[in-house]
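And now, chain A:
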Amino acid sequence: MLEVLNVTKRFGGLVALKNVSLKIERGERVAIVGPNGSGKTTLFNVINGVYKPDEGRVLFEGVDITDLPAYRRAHLGIARAFQIPRPFPNITVRESAAIGALFGSYYGRIGVREALEIADEKLKLVNLYDKRFELTGRLTVPELKLLELARALASKPKLLLLDEIVAGMPPAMVDHLMLLVRRVADEEGIAIATLVEHVMRAVVRFADRVIVLHLGSKILEGGPEEVLRNPLMEEIYLGRRWSP
Partner candidate 1 sequence: MSLALEVRGVESGYGKIQVLWGVDVTLKEGSMVAVLGPNGAGKTTLLRTIMGIIRAWRGSVMMYGLDITSMPSHRRVELGLTMVPEGRRLFPDLTVRENLELGAYTRRARERIGETLELVFNLFPRLKERLHQKAGSLSGGEQQMLAIARALMTRPKVLMLDEPSQGLAPKIAWEVAEALDKIRREVDISVILVEQNVALALEKADYVYLLEQGRVVLEGFREEVLARKLDIVRSYLGY
Partner candidate 2 sequence: MVERSWLILGGIVVILLILVGIGYYTTRPPEVTPTTPASTPTGTPTQTPMEVRTPTPTETIAPPVAVPDRIVIGFTLPLSGAFSKEGQLALKGALAAVKWVNEVYGGVKIGGKRVPIEIKYYDDESKRDLVISLYERLITVDKVHFLVGTYTSTLVMAAAPVAEKYGMVFVNWGGASDLINKQGYKYVVTTWTQASRYMAPVLDLISSLDPTAKRVALIWKSDEFNRIVMEGVRSRAQTLGFTIVYDKSFPIGTLDFTPLLVELAVVKPDIIVTGTHFADGLAITKQLADMGVNAKLIAVNVAPSVPDYYKSLGALAEGIVFPSEWEPGVWWGPDYAKKLGVEFFGPTPQEFHVMFLAMHGEEPTEYSASLANAIILLVKAIEVAQSLDQKAVREAFSKLDIVTFFGRFKIDPETGFQIGHQSVIGQWQDGRKVIIWPPDIATGKPYYPVLTWEEKKAGRRAIP
């Protein structure tokens, strides 16, 4: 469904992505793993249209979307939950989630009332329903992440880009959340690409496939257990000369 073909992205002299290719099928769950600065976020930005790649193409459902603006991609069904939550501090939680519904793949087909209903439904799902009339600025960081998820789900995506959705969450919640995402994704046939830096356990339980990025290049790809057991991982993560 999503194909990234030989994408390269530079910022000035810095090469953030080097000739990266990947494919995500309908309903598949892919984890993209890598330490800080490995180019994960840039990859997401290329997929959902914040950046245009310097080289390479991005295809979605067989259509070349490389030149489509970000908002058009959202209408096609690519949703994203941000790593550092981008709350709209002065509007309510419910409205915030409704924005997801209004401008996602429902775009132009539903009105505010339906959007608010969808928002309520998704807020119930992530357990934020009780806070739906709070201003988003008053939520805690974990709550904001839940809201990001609810907003992304409300847009009825075909492809959901989860950017470090579980980082900074208590372990018990992480499990719950990943199970939840998995269930919703299975029910609705959503393909998921999730960026993971640290919380590997979730990845193991969650992903069908893991892709490892390091310094802008794809260096490993495979099943989760297989990738995690690879000795390269420790070196990438904890640094070289790990010699106690």
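In picking the candidates, the idea was that all candidates are chains of the complex that A comes from, given by their letters.
Assume contacts are C-beta pairs under 8 Å (C-beta built on N, C-alpha and C of every residue); 3 or more make two chains touch, one makes a residue touch a chain; residues count from 1.
From a predicted model like this one, the values you see are computed outputs, not experimental measurements.
Here chain A is shown alone, and of the candidates 1 or 2 it touches 1 within this complex.
Chain A contributes residues 13-14, 35-37, 137-138, 140-141, 164, 166-168, 170-171, 174, 197-202, 215, 228, 234, 237-244 to its touches with candidate 1 in the complex.
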